[in-house]
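Scroll down for the structure; my scribbles are underneath it.
Complex shown without one protein chain; remaining protein chains in place.
On to subunit A.
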Amino acid sequence: MLSRENGITPEGLAVMDNRRRFLTNAGMGLGTAAMASLLSQSANARGSAAPGASNLPHGCHHTPKAKRVIFLFMAGGPSQMDLFDYKPNLDKFFKQELPASVSQGQRVTAMTKGQSQLIASTKFKFARAGESGLWMSELLPHLSTQADKLCFIDSMNTDSINHDPGKTLFSTGSEIPGKPSMGAWLSYGLGTLNKDLPDYVVMPSAFWGGKVNVQGLYSRLWGSGFLPSKHQGTSFQTAGDPVLFLSNPRGVDANVRRRMLDSLGTLNQKHFGEIGDPEIQTTIAQQEMAFRMQTSVPELTDISGESAETLAMYGPDIDKPGSYARNCLLARRMAQRDVRFIQLFHRGWDHHSSLPPNLIAQCQDVDQPTSALLTDLERHGLLEDTMVVFAGEFGRTIYCQGQLTHDIYGRDHHPRCFTAWIAGGGVRGGMRYGKTDEFSYNIIENPVHVRDLHATMLHLLGIDHSRLTFPYQGLDQKLTGVNPSRVVTEIIA
């Protein structure tokens, strides 16, 4: 197509034509067409996953039930027995020592080591919800209306007793930093669904109701580890540009940018003709993608076209940029635009002390917006192939940390069991899976390790977790790591 001696190409000529348009002040977006052919050339030629499996979507090992994921990460560890895992008989144990037969001398954190373990029953009321009659806490009135869509896993468990490794394990499959996050694995394994937006977007809430112990986040939670960094999550900012460096700097308007990119494209194309390195064409394509993102991202984050009814459904915080509510709405807009993995982080669940008032505040943050998100996805026809996952890095102890009255109590970290729920994306609604003992302390039936949840999520997305691998440090690395993990087929619709 290109002669190495002759730098001016058909693309170059098209760019010259654009120059005339620029001078008449109508140059927007016209270089794009010229670059389209380059884009298609430089896109990765990804082979199909398995021979004879050509009908499957790219990267899939079997027919997927879900196309995309919205992961609502409740950082800090929400209290399962105050929210989901109903233990009706605990009042009679109030302030009694947790029986040693239950605690079994398990390791605890440095914060409650050596203390007596006095039982704090929940002060919140539970009621049956939906046709399925699932027990749910009074703290989640809106979400209770969605009970028939939810699949609770009460037997979640993890290896980590502390936040940092716990979140790292939940996000990357390993406590040890340096592994790719789940969203990065999906971007790597399944490729991109859209041309104008990242595959993997992360939205941390900018504020939250809980006032105690707000744990930090780390960019490794959405990092690409040893995978190529193009697979890393793009964190949307609540202040300034949603995507870093998205806006043209001061003094540069869209016309100037377009005009500059046209010359840049001509020069890069000329250098490709001389040097021959296909990487130069990738640079041209990425500069054009950047230009398209300058339109597609603001269009995505502009919610002015949403109906008043929709906005009201997400609750009062919808007006505040960076709120969990706003991020839920953005998540729906991203799902519509086929962002593959959308991850919200909502902090403030680490209630070592004063749990009741702080938990109430946290639930006010998330209850209505989460419920609205499910409704909104459903009415856009997106819920069936969008998997919504709601989980923290671990649960909390039945025994109290700090002051203990019926109204005031705190709870320490508890990795041995906790509750997560999934909705949509091929999962059965209105069901519970797994059982804990009467203290929500040990699992007595069907344990689901974080790895099992990962394997199950991958399965629903069409991936055999044991075959999504990447060679690094001499191993074919996997999201689910080296320990055994299983797909929880019992929850699949």
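Just so we're on the same page, a contact is a pair of C-beta atoms (placed from the backbone, for glycine too) under 8 Å apart; a residue touches a chain by one contact, two chains touch by 3 or more; residues count from 1.
Here is the rule we use: contacts and distances are computed from a predicted model.
Participant: What is the protein name, per UniProt, of the chain that does not appear here: "Sarcosine oxidase subunit delta", "Methylamine utilisation protein MauE domain-containing protein", "Planctomycete cytochrome C" or "ABC transporter permease"?
Facilitator: Matching "Sarcosine oxidase subunit delta", "Methylamine utilisation protein MauE domain-containing protein", "Planctomycete cytochrome C" or "ABC transporter permease" to the record, the invisible chain is "Planctomycete cytochrome C".
Participant: Which of A:97, A:131 or A:476 sits in contact with the chain that's absent?
Facilitator: A:476
Participant: With respect to the chain omitted from the figure, which of A:88, A:133, A:240 or A:381 is a touching residue?
Facilitator: Per the contact definition at the top, the residue touching the missing chain is A:240.
Participant: If I consider the whole complex, including the chain that's not displayed, which of A:290, A:303, A:360 or A:431 touches that chain?
Facilitator: A:290
Participant: Go through subunit A and note every residue touching the omitted chain.
Facilitator: 4, 7-8, 19, 22-23, 44-47, 49-50, 59, 107, 109-111, 113, 161-164, 176-178, 188-191, 198, 204, 206, 214-220, 223, 226-230, 234-235, 237-241, 243-253, 255-257, 259-260, 263-264, 266-268, 270-272, 274-280, 282-284, 286-287, 289-290, 293-294, 413, 464, 466-476, 478, 482, 484
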